[in-house]
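Note that one protein chain of the assembly has been removed; the remaining protein chains are unaltered in position.
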Amino acid sequence: MSNPLSDNDPNQEECQEDDMTPADLIAKLEEAWLNEKFSPELLANQAEVVECVMEQLTHMEANLQRVKKGDPKASIHRMEIDRIRFVLCSYLRSRLQKIEKFYPHVLEKEKSRSKGEPALLSPEEFAFAKEYAANTESHLKSVALSHMPPILQTLDMLKAVPAPCLDSFVFLRVKESQENILVEPETDDQREYVVDLEEGSQHLMRYRTIAPLISSGAAQLI
Amino acid sequence: MESQSYLPVQPGVCMEENFFSLDDILLSHQRLPIRTEVSFPRLGFLEKSSDSPDIPMGTKMELPLWLSKGLYEQNKRMLSVELPKVYREGWRTVFNADPNVVDLHKLGPYYYGLGSQMLRFDSPENPEIAQTLLQTFIGRFRRTMDSSQNAYNEDTSALVERLDCLEKTLFVSGQCGLNSFQGWEKGQACQLSASSLVLNYRKRKITDVQS
């Protein structure tokens, strides 16, 4: 997807410092979107991509205001804006859904993260997750737990709310060739083995095995 | 699926139970034949057939899976759990001969779920039970998948009536996929539709008024 409107845009965004064209940006968003949609666990946040796409949308909206009414080009641009916004919303929705579904694990992972590691949650998502946790836990407490015998007044939410199932199988496309990926056995009578993944090839594999390739960008979920 | 906003807690995989899963709670409500190996004083009222104040040692009775499992995990010597008939050798032979002829709804409906949970109790037969569970599933899977992919716009009650709960879930998700694919082919994928939850509420409101 390219955006012809931004060609005559005088104030190019700050996001494009590192030579990212609008087309690159949208491609990045789409990649993040598909990965998030198909991965069983929450992936590291892409707050900069989200922010840049939002800015891009604002610019496109503003430019559209300047186009004369009834210009056929306008509706094409309008459609383009709608499509980008759909992908962006769908991406953020998938993340919210997983944040809610796995909230104790998500918060735990964020808490135990070492300084250098990229944040799992954006600041906005972190605020949302914390509120969701507090709201839910205080509900359980006030309606039921606080009326139970003393030894039963707490619930370990990390145990009660299931963690993402990393053993689920996912489809992926390889972007950078990989050698010697260790595949764990699926049943007791199988042995572990190694595979090479060629660039451009597609596979159906256990998520746990290839999770590092997704976070490094060497492979893409499809 | 983004069109469904209610995402219930999924049941656990294999031998795991998910604490908040409604399915797992109902599964663990299944009753198992047990024999008490100690006496349970002052709980005689739980065993209706006698009027002793205690449940004496050596009583044969049925307890729900959650209770048998809970007691067993605290102390293995409080009760011995008998294997339900469908997991015993006689039935295992039947399953191994042709898994497609058995009615898993009647024999289950939690055949796989309960079977996996039985592995929690140490029994010398566990490897055979596990093997039969797996082979039965594999043996029936093709038929379950085929029928879910080929029944379009028809009454599927005859197809699912002999399926176990787990198989039924698979059948339904296969149907879901088939229906969305057909909808996409007909160009309905872009049609915006009312939330099914909203429509069901409306239906209920009407029946509420009528009854």
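Chains: A and B, in written order; residue numbering restarts at 1 for each.
Basically, a residue touches a chain if its C-beta (ideal position, glycine included) is under 8 Å from a C-beta of that chain, and two chains touch if they have at least 3 such contacts.
Here is the rule we go by: contacts and distances are computed from a predicted model.
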item	value
Chain not displayed: protein name in its UniProt record ("Armadillo repeat containing 4", "Protein kinase domain-containing protein", "DNA replication complex GINS protein PSF1" or "NADH-ubiquinone oxidoreductase chain 5")	"DNA replication complex GINS protein PSF1"
Shown chains touched by the chain that is not drawn here	A, B
Contact with the hidden chain (one of A:38, A:132 or A:169)	A:132
Sole contact to the chain not displayed, among B:41, B:58 or B:127	B:41
Residue numbers in chain A that touch the chain omitted from display	50-51, 54-55, 58, 75, 78-79, 82-83, 85-86, 88-90, 92-93, 96, 100, 124-125, 127-128, 131-132, 135-136, 139-140, 142-145, 147-149, 152, 155, 160-161
On chain B, residues whose C-beta touches the chain left out of the figure	2-9, 19-23, 25-26, 29, 38-43, 46, 64, 66-67, 70-71, 74-75, 78, 187-202, 204-205
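Definition applied: only the chains that are shown with their structure count from here on.
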item	value
Inter-chain centre distance, chain A versus chain B - centres from mean C-alpha coordinates, in Å	33
Chain B to chain A touching residues, read off their complex	2, 7, 9-10, 12-13, 18-21, 134
Touching residues on chain A, where the partner in the complex is chain B	90, 93, 97, 101, 159-162, 165, 167, 187
